[in-house]
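So, subunit A:
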Amino acid sequence: MASEQDKLLEEVTNREYQYGFHSDIDMDVLPKGLNEEVIREISRRKQEPEFMLEFRLDAYRKWLQMESPDWAHLKIPKIDFQDIIYYAAPKKKPQLNSMDEVDPELRATFDKLGIPLDEQKILAGVAVDAIIDSVSVKTTFRETLAEKGIIFCSFSEAAREYPDLVKKYLGTVVPSGDNFFAALNSAVFSDGSFVFIPKGVRCPMELSSYFRINTMNTGQFERTLIVAEDDSYVSYLEGCTAPMRDENQLHAAVVEIVTLDRAEVKYSTVQNWYPGNKEGKGGIYNFVTKRGICKGDYSKISWTQVETGSAITWKYPSCVLMGNNTVGEFYSVALTNNYQQADTGTKMIHLGKNTRSLIVSKGISAGKSQNSYRGLVKVSKKADNARNFSQCDSLLLGDKCGAHTFPYLEINNPSAKVEHEATTSKIGEDQIFYCNQRGIDTEDAVGLIVNGYVKEVINQLPMEFAVEAQKLLQISLEGSVG
Partner candidate 1 sequence: MQLSEHDISLQRLFAENRELIEKDAAPGVNAAREGAMEAFSKLGIPSSKVEAYKYTNLQAWFKAGYTQAYGLNGATSEALKQFECNVHELDSYTLFTVNGKFVAGSNVEALPDGVEAGSFAELSKKYPELLKRYYGSLAKVEEDGFVALNTLFATDGIFIYVPKGKVVEKPIQVVNVLTGEQDLMVNQRNLIVVEEQAQARVLFCDHTMSMSRFVVNTVTEGHVAESAMLDFYNLQNQHNGTVQVGAYHFDQAARSLLNANYFTLHTGVARNNIFSRLGGPHAENHISGLYVIDKNQHVDNFSFINHAVPDCESNELFKGVMDDASTGAFTGRILVAPDAQRTNAYQSNNNLLLTENAKMNTRPQLEIYADDVKCSHGATVGQLDENAMFYLRARGISKEEANILLMYAFAYEVIEKIQVPALKEQIRELVEKRFRGELDKCDSCVVCGQLGTGRAKSE
Partner candidate 2 sequence: MLKIRNLHAKIEGKEILRGIDLDVKAGEIHAIMGPNGSGKSTLASVLAGNEAFEVVEGSVEFNGKDLLDLSPEDRAREGFFLSFQYPVEIPGVSMTNFMRTALNEQKKYRGEAALSASDFLKLMRDRKQLVDIDSDLTNRSVNEGFSGGEKKKNEIFQMAMLDPKLAILDETDSGLDIDALRIVANGVNKLRRPDNATILITHYQRLLDHIVPDFVHVLYKGKIVKSAGKELAYELEKNGYDWIKQEME
């Protein structure tokens, strides 16, 4: 049995990255390195208003004073921040009205990724703001959304067209000096998405944005800002893939979400960036700051993430529950294989009264990977009747990986009820045997069991994403029983 499992494990570890291709699109690139001039140039090329440049420069100055965090359960190789290209835009700046005008190469790229664009949009029912490296090239469904007063556009466009909104909310959830990577992002962010849902509007479709890191040695620093006004609702999907590379690529995104009274934002991520090869060479460094603030009473922010890619993941989508009766949720599946490292979790900061939070985290470790859950539940002194429940489970596949759980519970109010539970175990041999006995081979059995294990999280994803996420897990896991 053991040798058979080893063989299966080997098979999985040898599996090549399916999305590893490189598209040859003509790029407009700034030279490597970072200084104030580069930042001014980024801002200039993007024709940004003055306040944006000030925001960037302020962040840059803060960043210079900061040090890369070392508290996570990660081994991070030293990053040379002067060896990174901070701006790359497709040269043919597309102002496109139909699919025919899209660069054929780019369309082929999209096709390989399976991104639903015009032709597929009815089928998929998704509005897509696709980003190749740094500049948004195509946005669909804009008109449909515009009718309802919804703004869904690239961040650069928003900075030009809706400077007042951007100025009002940018940096209010994740201040430019929040942490090392957020500061870096604030200084150099290239593009991203901006979503604004006006009062009383339920966004009729899932908003979706695909990110791809494409140019060699390009750091990707997107910035996403979602504002949901009173009584509004939106579900936002983010999907990420990156082609295969030898050098590590840095990715430091920032996502900010603001919900006003009774608004709800659901943010879902499926991340399968290149994790490096089976020797642990290459792969993306994914250092992301995602935070939402439930500013208005009775508002809700829900994070769902399926993390299967990246060489190193450092990511804690958080909720600041500021309004009364607000709700924060975090659902996560993090899968690591080979030499991948993940340190991910959430922070639930209870400030308002009657606030509730729920954390469901499912970690799966295989190969020689290290997978950590790190979370904070903080109940401040004035947060009467706060409730939290956390369930953090880890599943180990193989005896060379690690699974770790580091929750922090800081409770400063006696009416709080906070419960944390965690379990760690290997995949049940009896379960596998039971499946075998019913004629299901071990590989399928593992897939079956893991799918059951993560079901609670996957169920939170919109249908199209749920299917993709399950497929991703399956690909990474077939036979990983040690």
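Brief remarks on what is shown
Assume a contact is a pair of C-beta atoms (placed from the backbone, for glycine too) under 8 Å apart; a residue touches a chain by one contact, two chains touch by 3 or more; residues count from 1.
In picking the candidates, the idea was that all candidates are chains of the complex that A comes from, given by their letters.
Given the structure is predicted, the values throughout are model-derived calculations rather than measurements.
Subunit A shares a touch in this complex with candidate 1, selected from 1 or 2. In the complex of the two chains, the subunit A residues touching candidate 1 come out as 71, 73, 379, 381, 394, 396-426, 482.
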